[in-house]
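Single-structure report; data block below.
Just one protein chain is left out here, and the rest sit where they should.
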Amino acid sequence: MDIVFRDVEHRYQINTPFEKRALYDIHVDIRSGSYVAVIGHTGSGKSTLLQHFNGLLQPTKGTAHLGDYTIVAGKKEKQLKPLRKKVGIVFQFPEHQLFEETVEKDICFGPMNFGMSEQEAKARVGEWLALVGLPEEVRHKSPFALSGGQMRRVAIAGVLAMEPEVLVLDEPTAGLDPRGRKEMMDMFANLQRQKKMTIVLVTHSMEEAARYADDIIIMHRGTIVRRGTPEQIFRNVDDLIHLGLDVPETVLFQRAIEQKFGIQFPEPCLTIEDVERSLQTLFTRVKRI
Amino acid sequence: MEVAVRVEDVSFQYANEQTYALQNISFQVYKGEWVTIVGHNGSGKSTLAKLLIGLLPPTSGTIHVCGIPLSEETIWDVREQLGIVFQNPDNQFVGTTVQDDVAFGLENRGIQKEEMKKRINEALKKVRMEDFIHHEPHRLSGGQKQRVAIASAIALQPNVIILDEATSMLDPSGKKEVLHVMQSLRREHDMTVISITHDLNEVAKADRVIVMNKGKIVLEGTPAHIFSYGEKLEEMGLDLPFSLQLSRRLKSNGIPMTADHLTMEGLVSELWTLYSAMSNIVTK
């Protein structure tokens, strides 16, 4: 399912003295099956934007095309449930939305809301647990008896169980330790590959965006200021620093090397493997001469 | 050197649990030192934090804070020595405004109004929140709330500050704010800091690092010393600084690095030395 936004604007509390423009001039094109990272500071409008992907918020100007859905500003769209099935959102700290007595029931809650029978849902819990890397034993446990990291996985399984075509992730690794973070990010990358899911990742982490995303959207003060592939985005480091954003360490390192050695690498290094490879080439070249 | 916190052979077991959450922990923190206790979630570091501030009594072993043995009778005296900043910025903000929050601890200690005023202003200035004195908490960012929490702690003039995962719920800029404030506090006021964390930047800032895994202390030393155990740390689910990771990778690729670099500058300059040496040999 493709996502296309044209000139979308969102104002909170419109027509009141508290009116606030949170988004403006938003043009977005997200291809079905791609992995897009949305980056920006707290307050840049990225949370507001992601709530437009399943109609939790509707534009106050412009048009949002979400697969077969077209949401036009001013027309209140009523039947949004089918859309919400197609676009799953994992909010920040999703473990805060757990409420059932058992993990199984909590995971089945979403799919059953969208019309799956209890039998079918229960029969498939094992599959969903496996998707998020949880053992079968947790099925009948209370979600509140699990560790923080496991609770988060249960909550994510609850969203994956709706079998969405698009998965929107809002800071899914916040508060996790380094190992937990890496496992979680690899899990999403796998989902994209295996299930052909479209993934929209909202993050503060430049490293994550550089490593996993096909496309990057940078938001600043309510609008999109840069977009492109990671290579395009990280080619212009000063620009990012100017926007007050962090730059991946790989890119910073590359810049330091380029300045010291007076050379230019052909491509930005987005992962530590890229850096390794570039240096390897550099050093073998000297050896060969 | 004067000892601020002494932990001796402390073990702890939660009721209803088979295994020990902490096993024979011993360490000391000296006055003016910044010690970081690091470990992945479930390593026992949060339990240790609870013991240090007297929320849980050790199953065995003793804890001394500024010479006072921690027990049920001395708990209030011990807490007067400590200032603690917790993880969740919202759940430690007691006052309805910034100044009320800093005042709360002072009121509890029976400090007179004039002195309170002085200390509130000073504390807020130290964390650079003086312009927000009348702000309500819901109008502050996470980083700002944590800075107020630090102000609330230092207004009570504690001997030791404990940061109990104080940055783990913050965004990158919030994390930076809090660490900056803590560093400048330390530079100017010679404070003893114990930070409990899994954040790499907090590890690098420390004078000494204690690594915990499965309820035990597995490593102890300067950040450079700790990071030299590269793989061991990764096995325990901890991160390594980028320059260090890269140094190791290059070494295994046959580039003759002499050291594992903790800083990017160090790594770049060694690479340059190697590179120019090699190209010199070739041109000769």
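For reference, chains read A and B in written order, and residue numbers begin at 1 within each chain.
Operating definition for what follows: contacts are C-beta pairs under 8 Å (C-beta built on N, C-alpha and C of every residue); 3 or more make two chains touch, one makes a residue touch a chain.
Everything that follows uses one rule, which is that contacts and distances are computed from a predicted model.
*Asks:* I notice the complex is incomplete. Of the names "Sulphur transport domain-containing protein", "Anion-transporting ATPase", "Calcineurin-like phosphoesterase domain-containing protein" or "Energy-coupling factor transporter transmembrane protein EcfT", which is the UniProt protein name for the chain that's not shown?
*Replies:* "Energy-coupling factor transporter transmembrane protein EcfT"
*Asks:* Consider the whole complex, including the chain that is not shown, and state which of A:54, A:173, A:192 or A:223 touches that chain.
*Replies:* With A:54, A:173, A:192 or A:223 as choices, the missing chain is touched by A:54.
*Asks:* In the whole complex, not just what's shown, which of B:55, B:259 or B:277 touches the removed chain?
*Replies:* B:55
*Asks:* Kindly state which of the options B:30, B:86, B:229 or B:272 is in contact with the chain not pictured.
*Replies:* Spelled out, the listed residue whose C-beta touches the missing chain is B:86.
*Asks:* Taking the entire complex into account, which one of B:38, B:116, B:170 or B:211 touches the absent chain?
*Replies:* Residue touching the absent chain, from the options given: B:116.
*Asks:* In the full complex, which bits of subunit A touch the chain not displayed? Write them out.
*Replies:* 51, 54, 56, 81, 84-85, 88-89, 91, 94, 96-99, 109-110, 113-114, 144, 158-159, 162
*Asks:* Extract the touching residues of subunit B with respect to the undisplayed chain.
*Replies:* 53, 55, 76, 79-80, 82, 84, 86, 88, 90-97, 99-100, 103-113, 116, 120, 136-138, 152-153, 156
In this text, only the chains that are shown with their structure count from here on.
*Asks:* Can you check how far apart subunit A and subunit B are, centre to centre, with Cα atoms defining each centre and the answer in Å?
*Replies:* Roughly 30 Å separates the two chain centres.
*Asks:* Taking the touch rule as given, give the residues of subunit B at its contact with subunit A in the complex, in rising order.
*Replies:* So the residues of subunit B touching subunit A come out as 40-42, 141-142, 168-169, 171-174, 198, 200, 237-239, 242-243, 245-246, 249-250, 253, 255, 264-265, 267-269, 271-272, 274-275, 278-279, 282-283.
*Asks:* Spell out the part of subunit A that touches subunit B in their complex, as residue ranges.
*Replies:* Listed in rising order, the residues of subunit A that touch subunit B are 41-42, 147-149, 174-180, 204-205, 246, 249-250, 252-253, 256-257, 260-261, 272, 275-276, 279-280, 282-283, 286-287, 289.
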